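Only one protein chain is missing from this complex, and each of the others stays in its spot.
So that you can tell them apart, the chains are marked A and B in the order they are listed, and the count of residues begins at 1 in each.
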Amino acid sequence: MTQAGSIEITEKPRAAAAPRARAGFLRQAFAVAAKDLRSEMRSKESVNASLSFALVILLLFSLAFDPGSDQVREIAGGLLWLVFAFASALILNRSFARELVNDCLDMLISSPISAAQLFLGKAMANFVLLIVIECLCLPVFGIFYNVTWARRFGLLFLVLVLGTWGLTVIGTLFSAMTVNLRLRELMLPTLVYPLIVPVLMGTIQLSMLLINGEPIGQDNQLWFRLLVAFDVIFTILSVAVVETVLVG
Amino acid sequence: MRTKVILALCLIAGAILAWNLHTMFLSVPDEANQGAIFRIIYFHVPAAITSFAGFYVAMFCGLGYLANRNLRLDSVAAAINEVSLAFASITLVTGSIWGRIIWGIWWTWDPRLTSYFICLLMYFGYFMLRRGIDEPHQRARMSAVLSIFACVDIVIVWKSIEWFRTQHPGPVLSIRNGGGMAPGMEAPIWWNLVALLMLSTALILIRTRQQTMQHEVETLRRYAHAY
Partner (left out) sequence: MTAVSIDGVWKYFGDYPALREVSFTLERGACLALLGRNGAGKTTLLRILAGLSKPGRGSVTILGADARAEETRRQIGVLGHGIGIYEELSAVENLRLFARLYGLSNPTKTAMEWLDRTGLERVSDGLVREFSRGMRQRLAVARAFLHNPSLLLLDEPFTALDDRAIAVLQTLLNDARREGRTIIMSTHQLREALELASDVALINRGRLAYRGERTKEMLDDPSWLYRNYGEA
């Protein structure tokens, strides 16, 4: 009747599939993250779109601000983060939207993983994608605006990491919130950008200093503290509310 | 009963505001440095306090909804946020007018005004979100969550903009004048605050009633379409 072959009932399938006692919390979150990254690497839709968008914005900025002038070199750090902020919207929007195809989101929610694991998995995948895009943008940015960003790359990378996580956490949560709305693409930026103002302020301040090769003085260290505090507070808050947002 | 309460609140608020206007213009002298315009502080500060208080009360109403899924709490939260948004706009406008008269510019990137502006943007987003969701329970849930995020974030935004602006000093609207107001001159602020709080309560009650009726109409529509 069917090519499924001989169906041995009872024992065999059951023994092979005995669930092990609770795989680690993070391990399953990683499984979700890996799935997102693998999907994205195969299609490269979001990354390509986001990267193109970033390059276009860099171009547009060069029309508005004279790239050669000294003032622009001073504010280059700020421009950089504006590019990141805009380009990230595309990635973050896709995050939960990609689960709507074939009702996969329902399957994830009805599986034993918690909403928190699902959220963290997606946030981690978004984070990786955003960092990749940012690292690809840096050299281009350096060339277009004639800035050497590699001077203090260690600290700059730290700022990238802290700032991107702040963006990611808020963006992923609101991606979950707006996933079923008809105006999703409009809603996400409208809701996210005001909320991430503190992150952008911190990263812009620090980036401007680091790109210009200036030292981070005492007064500017508070920006690092701000970024860490923001990341911690909103990660906890997001993990706490995500079940309500997804299942309700 | 409810109508009587609303009417009473409006009348008392109106009376206090009228009496205050009298006090403001006739009893209180012009301030030494700023002239007549400083009187705008009597509206600016109470409006600011009213709107801020409103946003936080609405957040608690949202939390209340999440706890017991009573749509009434969501209606109240939305009404409070609406009224608070109106008062936040008043805060911004009065602050802007004050800046124009004192500094000659309509907008200064003063920490407080900037934070208010961001707050305004967050709550514009809140109402956009509400319009985008048809299903009332889903709308209530998402609104409550957004409200929590906005209220937690406002504090962080406020602090960080203060730091940002102290590093890039510009014209600052020091409405408080370093707190050096003579006792007689401060009283109208608090009276106006009371008046505005009453007024906002009245408005909230009206809005909530409107929303309840809206719900009923929507339900009846659903019934009609289903059969």
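Everything that follows uses one rule, which is that a residue touches a chain if its C-beta (ideal position, glycine included) is under 8 Å from a C-beta of that chain, and two chains touch if they have at least 3 such contacts.
For clarity, every value in this text was computed on a predicted model and none was experimentally measured.
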> Among the chains included here, which ones are touched by the excluded chain in the whole complex?
Replying inline: A, B
>> One chain isn't shown here. Among A:Ser39, A:Ser62 or A:Asn212, which residue touches it?
In response: A:Ser39
> On subunit B, what residues meet the omitted chain?
Replying inline: 69, 135-137, 215-216, 218-219, 222-223, 226
> Where does subunit A touch the missing chain, residue by residue?
Replying inline: 1-5, 7, 9-10, 13-14, 16-23, 27-28, 31-32, 35, 38-40, 42-43, 101-104, 106-114, 247-248
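Throughout what follows, only the chains that are shown with their structure count from here on.
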> So what's the Cα centroid distance for subunit A and subunit B, whole Å?
Replying inline: 33
>> Touching residues of subunit A toward subunit B in the complex: what are they?
In response: 170, 173, 177-178, 180-183, 186-187, 190-191, 193-195, 197-198, 201-202, 205, 219, 222-223, 226, 229-230, 233-234, 237, 241, 244-245, 248
>> Help me check something: in the complex, which residues belonging to subunit B touch subunit A?
In response: 66, 118, 121-122, 124-125, 128-129, 132-133, 137-138, 141-142, 145-146, 148-150, 152-153, 156-157, 159-161, 163-164, 167
